[in-house]
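Presented below is the structure to which this report refers.
Note that one protein chain of the assembly has been removed; the remaining protein chains are unaltered in position.
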């Protein structure tokens, strides 16, 4: 109901601004008996964190999550899990110049229109800082999906600027995170050749005081058939909302996506077959969902992410009072959002899947 | 919460199957004092209706809506509005052959997986017949938006197969529905040259016992700045869910959409300017929403719609018992979903906008 | 969320006014596979119906429910069940004198304050006519509870005016509905001596152009331990809201209820014992719920129901314009609400229990 809650049975509520005291998430509805500690949250938080590589924002956020409730003697109790993540590197004075300026592409103007005011420090509640709470909750969702089904949710970058990846198989988390030589895949593109080109494109954007957009893909494997509701609660609708709820996402598609527009039915339909007593489809142009309900095939989604709106170069704009001015953002912003977007997208997909898993369980 | 309800303050709940007795919608939360009668629902129902032209399904559905409650002496009372639309042309025997067969691209298999059973007649609850309830509710939402803001929601087809429309200005409802010579624009593409090509493509698909996909665009004008919630209740997230909740939608984007991937920040950002005392943007690559909140610029969305899954040509598949078989759908299906998709998409967009309008009003 | 929906996973949405075309209910979330037909709804509708005996309203409402969706080949499909009950005996002209008068004890004034208008015919949406939709939905809930647990929900009258029943055992539906001699227990009090006195009190009230209040009790047996949520979703809270949502209810209690105020802890606590391998309590002063969660003991609730506000005798009041006037209600009103209240209360209790049963199933 409220704008800061998500999910029905596995329900996440967040609070917190970029430069306030802390970000908080309450996860309600997690079943009892899941082994859980703060350590379980660290890997995804590290993947989301600024400062993790040379192609992302250099802001420092150590992100030490504290589990305040809902876990007893190492396992979830079934009661709500509250997680506190304090904001550390909140240099508020950096932002005082932005108090009355509307940065292009940002929510400064719309927050003022909505609330009549805003916390202008670092974007306040509209900052991507807020996703730290979602990634923490998503780590719990992933663990539960693994426990329930052995399901996995993996995201990666498939396009940066004009560079597109070529994938020959479903990427593993390892391939996303690490190159064959063991060095970190800082752009999170499992096609190593495209990855190197993407890194160059991002570095060029930074050098030019600019930024660059891209596309991420998320695959969920091991999800059983039958999740999702027929009409408004379609799995694709909830997944779409989940990805669109992330900052900077301008488009979402699944399966063949927008490519379906140019296809004939005879080309697009996936044929049902029976294999080892299981009904499945030969191909997966439908992206794992039919009628909005999972088919048991991998769920394949893509999100288009716009280039970072904050730029070191001067941009023309107006102040709150309507006077013309220019604005530039100095330092510590991502020249490309995609590498850090990947764990955010995975988290949102995992939250939707686990919610529908519990909803389906209620059906008996 | 439930899979058959949508919206928070302007809340729609639907019930009904393709070949059951009726479809029903309850609209709860409509403010008191809106003039309303069944006649207000007829135009959009007629635009959604099968049999309206030679390029859509020839199934006959006269769709006489009956308002059962919530309207007194010609105006809404503030209590729930129930609308009943009986199913007329429900030739159930046409469908008996489909009882145990999984049609490719349809929800037959997933319903069986979810519920352990299904009403196989015409797709049951997964049929696009269900959208008749949404279009009726959407007509109320549109009327309320017009009353509150003078806002308008207009959809149209911009792509069928490889044919793409070229638009030079925001289309009016009239341009969408009628060619310059007064004849009906049966494909609902406001580019008359592209429209004629699209009609040919659709007719060719029908002739070849096939179907064809496409893309629709919806523009909402007159929507004030400030609608939408910062985090999970972003306007773009709710609009995304709304469009993805429609049958056959594989992708949704707004503003530049997936095109943002290849853009630099300096190319993509829309510059704020002041005009006549109003802050707006010079361009509208952001599609009317920043930070998930409306900016006052036109809201521009696109949805990719797959080619109709039902085909007159035989398709390979399996039965419920896993045995190989073929299936073909004889008669009365749309060779292209797009022309009838337009009013459905408008309805869903209008429902989201009016819900957020009321939510914003609660903020005082 | 909305004011016309109830429940989370077994979710009921109603619409309809006293003298409009119909009352409608959509039941969403009923699991697939429950045998169901309109006949299943008739017994409780008959118990709720006016005109069933000489001590209730003589308004005629035959109440033929039509199931419009969600049932296929005699069983529920898991999709929403819409039920239509047309209003038959809606003599609207009876009510024209009430258009501008505020009847004491009724919602005429508050509806005007809330909505700025009202359907004045028979109380419109505030009429007890609206409960016909709930009773229909409750009949489904009861059937599902019986199927899941063998649970039973039975209500009855324990007080009318100063007359209080003495019960020595948990009443059966049969004892509530029928006297030992086979004649109908028209007051629904299972203590036959008190029942006769109650009938006399009610008849005296009618004769004096007055009405009389009372108390009903509802017992749910066979409900397993573990239903209800720890904090806001306590079973007692949802049951309390359920009963308070019925017209004319001024008080709700469970177990010893208000009697607990005068008790010591050592007197009030129920001792846990082990019997046949099952942990239960020796006594049931706690009314089947501890910490808001069911214990497996019978759930025992009571609701205080005020005397009918509509009276044949003249009552002083004001008009919409604030002018003094008198109002009297001629004919067809219940001198005592209790006999017809019983099936309404049972329905609401059953709706809450089945909702929590599904919620608990989601916990795995």
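Per-chain residue numbering starts at 1, and chain names A, B and C are given in the order in which the chains are listed.
Throughout what follows, contacts are C-beta pairs under 8 Å (C-beta built on N, C-alpha and C of every residue); 3 or more make two chains touch, one makes a residue touch a chain.
These figures come from a predicted structure and were not determined experimentally.
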Quiz item: Which listed residue (C:40, C:75 or C:210) would be found touching the missing chain in the intact complex?
Solution: C:210
Self-check item: Touching residue (missing chain; options A:50, A:70 or A:257)
Solution: A:70
Practice problem: Determine and list the chain C residues touching the chain excluded from the picture. | Solution: 1-6, 8, 14, 102, 104-107, 109-111, 113-115, 125-126, 130, 159-162, 205, 208, 210-215, 224-234, 236-245, 247, 249-274, 277, 279, 281, 286-287, 289-296, 304-311, 313, 315-318, 322-324, 360, 363
Self-check item: Contact footprint on chain A, counting only the chain that is left out
Solution: 1-5, 8-9, 11, 13-17, 20-24, 26, 28-29, 32-33, 66-70, 72, 75, 77-82, 84, 114-119, 124-125
Quiz item: What chain B residues would touch the chain not displayed?
Solution: 1, 8-9, 29, 31-32, 78-79, 230, 358-359, 361-364
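The working rule: only the chains that are shown with their structure count from here on.
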Quiz item: Just how far, in Å, is the C-alpha centre of chain B from the one of chain A?
Solution: 27
Self-check item: Intercentroid distance (Cα basis), chain C paired with chain A, Å
Solution: 47
Quiz item: Out of chain B, which residues touch more than one other chain, so two or more?
Solution: 1-5, 8, 14, 114-115, 125
